[in-house]
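Got a structure for you, written out below as structure tokens; questions coming shortly.
Here the complex is missing a single protein chain, while all its other protein chains stay put.
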Amino acid sequence: MSAVSRREWLLSDAPQTRRQARLGAIYQGWLTFRGNKLAMLGLIILVLLIAMAIFAPLLAPQSPYAQNLADRLQPPSSAHWLGTDALGRDILSRLIHGSRITLFIVGTVALIAPVIGLFIGTVAGFAGGWVDQVLMRITDIFLAFPKLILALAFVAALGPSIGNAVLALALTAWPPYARLARAETLTIRNADFIAAARLQGAGRLRLLIRHIWPLCVSSLIVRVALDMAGIILSAAGLGFLGLGAQPPLPEWGAMISDGRTYILDYWWVAAMPGIAIFTVSMAFNLLGDGLRDVLDPKGDKS
Amino acid sequence: MTDTTGAGGTPPGDDRPDPSARRALRRRRARSVAGTFISLALTLLGLLLVTFIIGRVMPIDPVLKVVGDRATQAQYDAAYQAMGLDQPLIVQFLRYIGDVLTGDFGRSISTGQPVAQDIARVFPATVELAVLGTLVGVLIGVPLGVMAAAQRGGIFDQVARVVALVGYSMPIFWLGLMGLLIFYGNLGWVGGPGRQGIIYDGMVPSVTGLILVDSLLAGDWAAFRDAFSHIVLPASLLGYYSLAYISRMTRSFMLEQLSAEYIITARVKGLSESAVIWRHAFRNISIPLVTVIALSFGSLLEGSVLTEIIFSWPGLGSYITRALLSGDMNAVLGGTVVIGVCFVVLNLLSDILYRILDPRSK
Partner (left out) sequence: MGIFDMTFHLTTRAAMLATALAIAPAAFAETPADTLVVAHTIDDIISLDPAQSFEFSGNDVNNNTYDRLVDFDPLNPDAGFQPALAESWEVSEDGLSITFTMRDGVTFHSGNPVRAEDAAWSLQRAVKLDKTPAFILTQFGFTPDNVEEKITADGNKLTLTLDKPYAPSFVLNSLTGNVASIVDKETVLANEQDGDLGNAWLSTNEAGSGAYELAAWRPNEVVQLTAYEDYWQGAPEMKRVIVRNVAESSAQRLLLEQGDIDVARNLTPTDVEAISAAEGVKIQEEPRGRILYMGLNQKDELLSNPAVIEAMKYLVNYEGMEQSFLKGQFITHQSFLPRGYLGALDEQPWTYDVEKARQILQDAGIEGGTITTRVRDLREYIDVAQTLQASMAEVGLNLEIEQMTGAQVLDAYRAREVPIFLGEWGPDYSDPNTNAATFAYNPDNSDEANAVGLLAWRNAYAVPEEMNEATVAATLEQDTDARAEMYREIQRQYQAEAPIVPLFQRVEQVGLQDDVQNWWSGGAVTSVIYRQVTKGE
């Protein structure tokens, strides 16, 4: 099959198989997405970020931990493209290795929080009655909490570490997903196809897993993509307060916190990780906007 | 809802108008005030319980904070008992709830003063910051959002887009540090960290706790200018995040209205474009906009933690954070209650405004 005919096959008005239809829909979405230049920019940045994380040891000019007290607080130069920090470590190398931590945090939170939210939201919406009441009350309680303070409290309770920071962020991030999933469930619950499946003898659990979850997923994905930037910023905030990644890990928020001491004379120490955070969270925002256009066309196209 | 600003731009839970949020708005309107009250009281109680449990499992020893490094075991034990920590957890909690209902929030161990007194001191600082921040957000964000929607793809739309994008992507603590560096350290245009210049400290009698208001009441212009020069930077910073959110929401509300049929009718009737936009479309979005502004204000109240730390702002956010890190649970609980109550009040207010503004609900 040539490239042209594959494209035609994908865009066919009359798909022959279910698989063709599904692939066709994805391809259509990709075309829409590709047309959005900013979203593509976001995607490219993120692909580069992932590549950077994978090949960090190869890309980084130095070890992110190698100290050289004689060479501390050097401005950007040909030897150290982004300068050195207070312990004489190469900032560029630390940023490159730090991308792994950022991806780890974002990836893990983005996996945990929506899953908790999906579970609680759909169960609440599907079961209704007092189960709904109780679950939504719990959701409200967590929503009413000041988010960063709740995360702080969790980390303080569990002990500061990158794993606990991730856990704390996930525990504070799920309520909006639960709300969203519940709302979706309420609209789906009484749909004809659910009734049909029920008539065919499908159990409640089966209905939930096979029929309701898949329909909630796409709106959750959009939501997750839009939240990624927020997660990065929250994680950086925790790192900034010394409650995230522990030294000598090159977490970007912690690097800003380190550089804060030197900000008046050695601006690059805090500025470089700040720019890195900004770039990556912007990329996630761009990607999120693009994804929303594709996956959630009925939503706000901004 | 969640914070916009605390984490440096996390969009609030209901920010982008997905369908569920609109439904939630309608549902809330339909709910009776009494029902709202009961469920919010339950929420508050749950909030306290969660905070309480977190506080007790925390590996920070509040007793040590009280007695200090050099205390002997006997001194330690005496303080442990005096703080009631030898009681079962449930007894401690019930006792605490009982005290709170009588208005006693206990004594903070990190300041040695009653928590209620501490909060009365720090809360106005946060309110002052949040009010000014919201003001910035509304005064710039609403017109920007309206213009952006009016000329889709035009210059205002681009500006609004960039503003929102940067707002959602920039770590607020970083922007704060850089702002302080440039505008205070380098240019000297604004006042430094803190609420006032140090020599003005205690010069203006405290009436409302809001220094801007107090200095005006006292007719002390120098103190007012000083306080204003200190608040302008952190408030603009918070205002920027609020602006990003408000302009975005205004824009999408407007777009929805502008594509409605009555607008087309109005245009066909030959009404001027500005009349269409401001008199028809904008009037109709004022209702959801009120909710958005209330949400934004609430998120500034709770979300100014990092800003307060950067600017040495003696507000509620830094108070709770500091208390948390020293295991000062009375202070943390008290602060959390205040924020919880703020949400109750804000929710009720926006409900009431809804009723007043929305002709259909009459």
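Should a chain be cited, it is by its letter among A and B, assigned in written order, with residues numbered from 1 in that chain.
Note that in this section a contact is a pair of C-beta atoms (placed from the backbone, for glycine too) under 8 Å apart; a residue touches a chain by one contact, two chains touch by 3 or more.
No experiment lies behind these values; they were computed from the predicted model shown.
S.K.: Can you work out which residue in B:109, B:132 or B:172 touches the chain that's missing from view?
M.R.: B:109
S.K.: Which residue from B:84, B:185 or B:205 sits in contact with the chain not drawn here?
M.R.: B:185
S.K.: What residue numbers in chain A mark contact with the hidden partner chain?
M.R.: Missing-chain contacts on chain A: residues 65-67, 69-70, 72-73, 86-88, 156, 159-161, 242, 246-248, 258, 260-267.
S.K.: So that we can see where the missing chain sits, which residues of chain B does it touch?
M.R.: So the residues of chain B touching the unseen chain are 59-61, 64-76, 78, 108-113, 118, 121, 180-181, 184-194, 197-202, 222-223, 225-226, 228-229, 232, 312, 314, 318-319, 322, 325-327.
As a convention for this text, only the chains that are shown with their structure count from here on.
S.K.: Could you work out how far the Cα centre of chain A sits from that of chain B, in whole Å?
M.R.: About 25 Å separates the centre of chain A from that of chain B.
S.K.: Under the definition above, what is the set of chain B residues touching chain A in their complex?
M.R.: Residues of chain B touching chain A: 1-3, 6-11, 13-14, 16-20, 23-24, 39, 42-44, 46-47, 50-51, 54-55, 57-60, 161, 165-166, 168-174, 177-178, 181, 185, 248, 251-252, 255, 302-303, 305-306, 309, 317, 320-321, 324-325, 332, 336, 339-340, 343.
S.K.: Quick one: in the complex, what on chain A touches chain B?
M.R.: So the residues of chain A in touch with chain B come to 137-138, 140-149, 152-154, 156-157, 159, 172-173, 175-176, 179-180, 182-184, 219, 223, 226-227, 229-231, 233-234, 236-237, 240-241, 253, 256, 260, 263-264, 267, 270-271, 274, 277-278, 281-282, 284-286, 292, 296, 298-300, 302.
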